[in-house]
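All protein chains of the complex are present and in place, except for one that has been dropped.
After this line comes chain A, so read on.
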């Protein structure tokens, strides 16, 4: 039955075809042809397929002139003429052939010249030689490294520590190990260059807040919260981090950690702290800014510091809970892909740590000295002291800028040179002006160490005062 019906329909259709007017058929025929054409022709033209001839190509190659690999540098560029230090860069230092008292190296605890540290390093040299000849994964892990990691973790009262062979690479590798593309990092505008590079490598979204301004940070966090409410699915996988420094290298100020921790829990963002300057300086036992504020280290997700300042060795470390730190052993680029720290440097850092533990008084001595010189440097005509009074590294900036950075730098350099002539070794804080996200104003960085006697501190302050007066007025 069904087939009969179908056949009937077919017959009807054929009949309709006969009956249809000619113009109709022609139109349909054209439409069908049009469809076929559309199907088989290219839908668009590949634009500007360059049909350069071989000769033209050769000419282009011939003509192209690259920029020079490096632009020429004028011979008298200030950065080309380094200060040359002969002999050890410790308390008494010979700079460009002149004997000075060192107010420039970050040797806060004076451990660079310590005989115990040297003896420990020497013992290590005798046993292990110098190099490790391999990354940690491939026989570059020495018992010394494990011991040092253990000691650092215990010292900081946390679960785990991981050491890097270069201070700069520590935070610069740690940040991209966690924060990836799409994650959000809230970072202080005054953050040091290593943090900036870490952030750049992470390719995360970066939100800068005003230096130490918690209301500004909260504003950004709130904005983000609103954003998250609009797109909760995305928010569930967007990690949030706050990156701050314990003691800011560029400003000499301390971060308001208690407020940061409050914001952390309120807005559920993890805190990474860079403590290169505050480790071995702040706190009763030198544990850094957490101890200074009496905050449990468990509230901070990751602390990173270098061993090049207070510990007067080379390298850096990160510490925190194993849940966080262990991840770097496979994801920290500077950890996985670099040769491990020479054992003698690890041994030196360990001995320095011992000395720190045995002499907790050293930190209050340092604080006293900081306060003393800080006070003595107040009221210099033309120069202002920037930085907290308990910071052993702080800045002297021009009160009134001349309007051009270049001139400011020249003026400050003149002060530095004159101080050097009067055997106080100082240096300007150096920056890569084009690379810095928020370039700090030019400044002289003064570094206090426990080795400087009160008399030397007074003399330094006095000298700076006099020289500044002579140069700036």
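Everything that follows uses one rule, which is that contacts are C-beta pairs under 8 Å (C-beta built on N, C-alpha and C of every residue); 3 or more make two chains touch, one makes a residue touch a chain; residues count from 1.
Convention: contacts and distances are computed from a predicted model.
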item	value
Protein name as given in UniProt for the chain not displayed, "Origin recognition complex subunit 1", "serine C-palmitoyltransferase", "Septin" or "Cytoplasmic tRNA 2-thiolation protein 2"	"serine C-palmitoyltransferase"
Among A:106, A:209 or A:248, the residue in touch with the chain that has been omitted	A:106
Contact residue for the chain not shown (choose from A:101, A:117 or A:174)	A:117
Hidden partner interface residues of chain A, rising order	50, 52, 57, 60-61, 64-73, 77, 79-80, 82-90, 93, 95, 102, 104-107, 111-114, 117-118, 121-122, 125-134, 136-143, 145-146, 159, 165-169, 178, 192-194, 197, 200-201, 235-240, 265, 268-270, 298, 306, 308-309, 311-314, 321-324, 326-327, 329-330, 333-334, 336-339, 341-342, 344-345, 348, 425, 427-432, 435, 445
